[in-house]
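Here the structure comes first, spelled out in structure tokens, and everything after it is commentary.
Shown here: the complex without one of its protein chains, the others still in place.
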Amino acid sequence: MIPMGEESRDVIMSHIRRDILNSTLSKGTRFDGRAFDEYRKIEVQRGVLDSAEGSALASIGETKVLVSSKFDIVKPFSDRPKEGVLVTNGELLPLASPLFEPGPPDENSIELARVVDRAIRSAECIDLESFYVEEDKVLGIYLDVYVLNYAGNYTDTATLAATAALLDTKRPKVEGGKIIRREYVGPLNPTSLPISTTMIKVGDTWLVDPTREEERVKETALTIATTGKHVCAVQKGKGSLTKEEFLTAIDIAFKRGNDIREILKG
Amino acid sequence: MSQSEGKVQLIIDGKRLDGRSPDDLRNLRIEAGVLGEADGSAFVQWGGNKIICGVYGPRECIPRHDINPYRAVIKCRYMMSPFASLEEHSRSGPSRRSTELSKVIREVFENLIIAERFPNTQIDIYIDVLQAEGGTRTASITAAAVALANAGIPMKDMVSAVAVGKAGNVLLLDLGKAEDNFGQSDMPVAISARDKRILLLQMDGLLTRDEIAEMLVMAERGCEKVNGRQADALKRFYEEGEEAKFRM
Partner (left out) sequence: MEEYGGAKPQAEEGLVRDKKIILPGEKIANGKLNVPNTFVEGDATFAAVIGMLDSEGRYIPLENRYRPSVGDIVVGVVTDVRHAGYEVDLNLPEGGFIPTRDMRINLQLGDFVICKVKMVNEVGDVDLGEVRRLPKGKIIEFPSAKVPRLIGRKSSMLMLLKDYAGGDIMVGNNGMVWISEKSDMPLTLKAIKLIEKKAHKSGLTDEVAGMLKAERGARPAPQAPEASEEEGERYVPE
């Protein structure tokens, strides 16, 4: 008797789900009653960690991601000796889903970290040049993206938490080449707020903010990060799409991105 | 880790640095059922500690060579997040300390989980320390017990834990970070609720037999209080019909 692992059961079930999902979609809604371009409930809590200079816990539906933003004094990169350093790390914690196994970051956690990093770096919302301390010493900002509960779309939840953490971040006081913890010189003040919008295609339909179940049956996945006026990061996952589909997706991403940005600012 | 206390005065006029008396617990908040995907979960905020625990199982045993045909295999992973310390950002991944703690915490629950009811399976206890301030292992055990109850995994008893110690020549309940780092002795204890059996016991420093006897009584009283909070957390979760919001 070979028990069926979670992963293999999902593969079998996904064939069945796609059929049923399509028949529900043809009646105009998704399993949870949402419109095709609607997000689940979004909540953001800022300042949830005293041990970090900035932090936020974001939830979209039941998906929860914690981002910590913490400074250290580090060596600059040799080709940018006067610039601070941004390092983004991602963890799909095993407690977050039966699908996540303990161990070093796998390709999914690495991809998540790199996509969040790309959105923030392209948006140029952190003035890394202001992080110079002295010869061979700069401020490094570590963003740790921790997925605590995975019910679909950890990407958008992570980007939201990361941007909220940056909004929450305070620059630490630096004296004698060292950080004086718990003393600050002011807010980080990110100059833009990147928000990502992830959508999947099932048949001919784009579904925004997929649940875990919808993600299992997707044919194509696409994440677009925007800053209000610009697209700052794109990541296509599985599948393929046409030019027109991409342009449509960009329009959706700007609209939803702006909505979510209002939640952050409010 | 205790050092001889020359530099740091931990007791001033009989009061501890944070104003507590010797047998006071730090602020303790416990929430049950905070994560929807895990079979059971709990969040503990204890003093400056913020710890989340998720439990899965009994489920398929992977790797298969771990399998036990008579009982569920219990696995525990305690991890300290790189951002958990109030000081510098550390490296991700396991350390020697987290490996030891994973083991001793697992051994607590091996006493309690009725594993024979689920042969050929495994039960996973995942503990992630999001913020640390002394006493993470006792807070972790406290969280894991709530998460296991929330998961409906059969157990013979509940367990709670607290560290007792000595600093400034005073016996203390629930050591804070400074007391843990600079005090004379640290003794984390986990005690089962009904049977009052000791399920976790470690100690460092120098103590006389009488001091230990007194500290064990303090530990028992402390564990009773903590157990009351665990019960409250679980009652709130089931009475509110799972609508409680998770605030970190």
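All chains are identified by letter, namely A and B, in their written order; residue positions are counted from 1 within each chain.
Just so we're on the same page, a contact is a pair of C-beta atoms (placed from the backbone, for glycine too) under 8 Å apart; a residue touches a chain by one contact, two chains touch by 3 or more.
No experiment lies behind these values; they were computed from the predicted model shown.
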item	value
Candidates B:149, B:173 or B:207 - the one touching the absent chain	B:149
Contact partner of the left-out chain, one of B:118, B:182 or B:246	B:118
Of A:17, A:46 or A:121, the one touching the omitted chain in the full complex	A:17
Interface with the undisplayed chain - residues on chain A	1-4, 8-9, 12-13, 15-17, 19-20, 23-24, 29-33
Hidden partner chain, residues of chain B it touches	39-40, 57-61, 69, 112, 114, 117-121, 149-158, 192-195, 230-231, 234-235, 238-239, 241-243
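Methods note: only the chains that are shown with their structure count from here on.
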item	value
Residues of chain B defined as touching chain A within the complex	35-38, 41, 48, 50, 52-56, 59-60, 62, 77, 81-89, 92-93, 124, 126, 128, 130-132, 246-248
Chain A - residues contacting chain B, complex	3-6, 45, 48-52, 55, 57, 62, 64, 66, 68, 70-72, 89, 91, 93-98, 101-102, 104-105, 142, 144, 146, 148-151, 181-182
